[in-house]
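To start, the structure itself, in structure tokens.
Omission of a single protein chain aside, the complex is shown with its protein chains in their original locations.
For chain A:
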Amino acid sequence: MSHLLEVRNLTVDFHTAQGTVHAVRDVSWHLDRGECLAILGESGSGKSVSASAVMNLIDCPPGEIVSGEILFEGEDLLKMPSERRRDLNGRRVAMIFQDPLSHLNPVYTVGFQISEMMTTHGEPKDKARARTLELMKRVGIPDHENKFDQYPHQFSGGQRQRLMIAMALAMKPDILVADEPTTALDVTVQAQILRLLEELQAEYGMGLLLITHDLGVVAEVADRVVVMNAGEIVESGTAQQVYKAPVHPYTKKLIAAVPGEGEMAEPVGQDEPVLKIDNLRKVYGGFTALDDATLTVLPCETVAIVGESGSGKSTLAKTVLRLEDATSGAAYYDGRDLVSLPAKELFELRRHIQMVFQDPTQSLNPRMSVYDIVSEAFAIHPDILPKAKWKARVQELLEQVGLEAAHMSRYPHQFSGGQRQRIAIARALALEPQLIICDEAVSALDVSIQAQVIQLLKRLQKELGLSYLFIAHDLPLVRDFAHRVVVMQGGKIVEQGPVREIFESPREKYTKDLLTASPHPDPEVQAERRKARMELEKTA
């Protein structure tokens, strides 16, 4: 009996100017009706390539399918005439993507885009319209009749992904390929979308192919999992097997790197706070982005600010640093109010507070060498270090963050994501600050790299006595790193306290929501969490 979809010994190369890259080598997996297969891997592992090959989305050139077969109901897609293959797309095999905003066409209404899936495959227009409305209702778009003629930018991130799902399911496909479907979403929204996918999978009896980097997502929905590294499958089995008894060293390493299992930190002793934020408020037009936030950061303390998008956590960072002017309130550093300090004094004070941003690819100037990037701080604050000593200091800083002196003359694009974030940290350390604000500083990194950067930040805290204001949305990460946690929602601080208190006995419903929505890599624990989530929903 043949499988619904089977990839056999697939090898795909990409011919680039830097030479040929073997994106996947000799990859085999299969998917049956009604089951969910997850392909798990970090960036560059080739986890999306075989799915793209199934959908005929690999551009050739530069791509080349060197060998292998892709059997759909026993027939090889790679040998099929292109017109027949095109017709399978959407009708029998549909796909949803990571970032629904960029994957929906911005200039057409969502109604048009969903019904187009049906008209393309021969449905009459009026029938397509009726089914579109039905689908929009099914995936949970409120007021769906009036939303038919709206454009993608008028929906929230979660709703956009719901619309993508509605579009993908329009022709009742046999297979749904979901490429990182919840990576760009908040945890509570992620939980909703994953549940919707599971429900629909059962309803339609589809095979679900889930591509992800997140072990928690695998634990939540996958029956079987295939682990990929550097273009090869290193391990496969049921989600339970792979988590409980990983065989391959890479899988072991990956599971070990998942945050949320370590010791929680004890509160640091009472001391004069480094930073004291007092009723800080920021209003944009009529919208209150930050509503009377009050918190303190002690010396050598890591205070994590967690919240979903739009919670005001980044606004807090920007107003403290005076990248944006606060509407009211104060933020005292060393007894001086950053919010109202005159420009000249602020300039001097700024060297004590530095920032590390989310995406080092964007926060490092691509046309400056590492030396220029790090030493620019000395050029801006000329009285700190004579020019003759810059080079030695930059070298020292690079070594401190785990890079080498030889890296000084290179440019950001020559480094990996994790290394780039190390450069950004070296830049922040250049002025010997007391406080570093990390705005989602590790969110863009793979789990194993994340763990390394967190280790680095912890070590630097100990060595240099730094305080961190650590803005994040990833709760397990915060659990391992922070001394104290501040939970924000809709511009307001809803709860704050020592890390143990927040994670073990949260008081507020929102904090509980966040904790239960955050997926755990152990399928068993995850099943518990799911139960807790359902109960929380029932009581609400």
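The rule is simple: contacts are C-beta pairs under 8 Å (C-beta built on N, C-alpha and C of every residue); 3 or more make two chains touch, one makes a residue touch a chain; residues count from 1.
Operating definition for what follows: contacts and distances are computed from a predicted model.
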Listed names "Sigma-70 family RNA polymerase sigma factor", "Alpha-ketoacid dehydrogenase subunit beta", "ABC transporter permease" or "Spore germination protein QC", matching UniProt entry of the absent chain: "ABC transporter permease"
Residue among A:F14, A:Y151, A:Y332 or A:Y411 touching the omitted chain: A:Y151
Touch criterion as defined above, residue of A:G41, A:G68 or A:G90 at the omitted chain: A:G90
Residue of A:A53, A:M117 or A:V258 touching the missing chain in the full complex: A:M117
Contact footprint on chain A, counting only the chain that is left out: 55-57, 86-91, 94-95, 97, 99, 102-108, 116-117, 120-121, 151, 153, 164, 167
